[in-house]
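Yeah, one chain of the complex is gone here, protein chain that is, but the others are all in their spots.
The first chain written gets the first letter, and so on, giving A and B; residue counts start at 1 in each chain.
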Amino acid sequence: MTWILICAIFVVGLWGITHQANMVKKVMGLSIANSAIILLFVYYGSLSGTTAPIEGSGDPMVDPLPQALMLTAIVVAVCVMSLALVIVYRLYQRFGTLDIRGVERGAWKLND
Amino acid sequence: MTEGLVVWVMLAPLLGAVTALLGKLLRPLQRPLSILGTASLAVPAVILTLLLGPVMSGESLRYALGGWPEPYGISLVLDGISWFSCAITTVIAAAVALFSLGRRRYEAGYFFFLLIMVAGMYGVALTGDLFTLFVSFEVVAVTVYVLIAWEETDTGLAASYKYLILSTVGILFFLFGIFLVYRDLGVLSISLISRALAEAGGVRNTRFMHLALAFLCGGIGVRTAFIPFHTWLPEAHAYAPHPISAMLSGAMIKVSFFALVRVVLEFGGTYLFELLMWIGAVTALAAVLSALAQSDVKRLLAYHSISQLGYVLAVFGAGSALALTASFSHALNHALFKSLLFLTVGAAVSFTGHRNIHRIPPLGRTMPLFSAAFFAGALSISGIPPFNGFASKGLITTGMEGSAAYPLLWVTSFLTIASFIKLSRIFLPGPRRAGTTPSSGNSNQGSVPGILQTSVVTVLAILCLGTGMFGGSMAHGLYRIIHGTAPDAIPRLFSAKKLLGVLPAVLLGTAAFVGVSTQWGRQIAGRIRRMAPELRTVLLFFFVGLLVFAVVAY
Partner (left out) sequence: MKKTTILDLVSRKLAPFMLLFGLYLLSYGHMSPGGGFQGGVVIASGVILLFVAQGVGTTASLFPFRTLSLVEAAAFLLLLAAGLAGLAAGAGFLGNPMAGVDVRAVPRVSMILVYNVLIGLKVGAGISFVCMYLFREGR
């Protein structure tokens, strides 16, 4: 069940990226899809134990490696998202629109 | 002792980046600190030279960060492929950084990002596990997004956004591939994966690994920019600042390509070779057709990057040991001549303020050294002896002997010649008056290249000539670096048959150029030009490509 939900989140993210014309919503879609992947790792890691991976507790701990990896992935995602938002902000200042079609029409001077 | 040196390859540009960052904060020291940051690239150069001996004898040097051993720690691996990858990065990065130093408008912040990007590329080359590969890819990508938009032109920002969306989607699938690997094998270190897969009896015998391999290839494919993942490249390379275009085309897509080679080889994905070969050949042909249709000089060059990468990929797909050498040697040569072309053409663009081929006046008399260097690059990419393109294309011919995809590459070679005949009009010696006064009305016009820029371009041109003249011994050395042993026989490069083989290509190329110049040809060209895809189509392309990989892998 959880796998299906994670899959659904991922698909929602991808749908946002492809089908929304608004540039901020595209960035949101990226963020959602990224969260799905992160959930995937953390959920898989949590299947192997019950307690947090802190030294000293007796119970079987969850697999700490996916958590460590995903922490890094979150950091990377934060960097990319903040940069994406800065770029969107700049594009909005230039073109006065958040619609990607308008921006692309304005930007590529293919027949100059 | 020698293992300890490996980490300095990555550390030096990081330290250089910090120096440049300090230069950004301490305004008066901006210039000297940028120079100091750039100088840090000398450290990797020296180290790589020192380590050439061990690498050539087939050793692979491992360095565990923080002293943590393999399954948990991060380790750096320097073997033949990563040595070569680092070497290309160093040469191109040094050329680009020096060229940028010659233009006063690039401040310390620019060098900060450039050096971080270089450090990331060393990371991609040196990493020993998949997750660090992901992180390094993202480090490179984040800096590239910033650098593409550095001059804050409308097109630069839009190109950066497009690249950001596409490559982040790509890297998500890459992460998913990593997940599959971790789920089934429980390790992420590339060498351990390779061992585990060998024990399991190859990729085909596992349940999900071939799927994982397909996703990994798709993710790297976006960075490497072969069809159908190539769609970001024309804009990103064309509208980036000129030195950055050189860096992207020269080094970045090569480094990603080497990562692809490593992943495919270590996973034992030989069944993908056929697919990669056809993709490469189709990429080469389709991209050169688009290139021929372009009127924007930098877009034309960008499409040629895709096309030449198609060559590299196709011959890698041929699979033999010699084919791998041919592929790497063409990657090196392409890095040299394409960065040379981007730098010279970029200088012409910023000198005149025009990007359209037909608006740039002939600059042969205004910038004689740049013109000479440009022609060296153009002759290289067209495969005219004795320049280096001829050498590696000769190797490719041998490597792909008897393959059904080779005719596509042959057609590509004369179309390349045609499009460079078209491009070279901007550097022809024009009438004496024209071109001496840059057109007014453009804010960034008229920057005559300085002595530093001229010398960088000259050195690159000499390298193009040198690697061509000594193509045979270069290929020999390359074979030893990659495989660790001496080759049985490297085919003779300058045989009479091959020299004569250039002639029909040149003739057909001229004919194709004449064909494009006619009214009819121009109409078709205009139609191809207008086919530039929107972001949504681009993403669909990506998914289709991923599907193809997944199906073939299955």
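Heads up, the rule we're going with is that a contact is a pair of C-beta atoms (placed from the backbone, for glycine too) under 8 Å apart; a residue touches a chain by one contact, two chains touch by 3 or more.
The structure displayed is predicted, hence computed values, not measured ones.
K.L.:
Among the chains present in the display, which ones are touched by the chain that isn't there?
P.N.:
A, B
K.L.:
Using the touch definition up top, pick the residue from A:I9, A:M28, A:V42 or A:V86 that touches the left-out chain.
P.N.:
Considering the complete complex, A:V86 is the one touching the chain left out.
K.L.:
Please output the residues of chain B touching the missing chain, sorted low to high.
P.N.:
Chain B touches the chain not shown through residues 4, 7, 11, 14-15, 18, 21-22, 24-25, 63-67.
K.L.:
What residue numbers in chain A mark contact with the hidden partner chain?
P.N.:
52, 54-55, 71, 74-75, 78, 82, 85-86, 89
Here is the rule we use: only the chains that are shown with their structure count from here on.
K.L.:
Between chain A and chain B, what is the separation of their C-alpha centroids in Å?
P.N.:
Inter-chain centre distance comes to 28 Å.
K.L.:
Quick check: in the complex, which residue numbers of chain B touch chain A?
P.N.:
Result: residues 72, 131, 134-135, 138, 141-142, 145-146, 149, 152, 154-155, 157-162, 164-165, 168-169, 172, 175-176, 179, 182-183, 235, 295-296, 355-356, 526, 529-530, 532, 534-536, 539-540 of chain B touch chain A.
K.L.:
Looking at the complex, which residues from chain A come into contact with chain B?
P.N.:
By the definition above, chain A touches chain B via 14, 17-19, 23, 26, 30, 33-34, 37, 40-41, 44, 65-66, 69, 72-73, 76, 79-80, 83-84, 87-88, 90-91, 94-95, 100-101, 103-104, 106-112.
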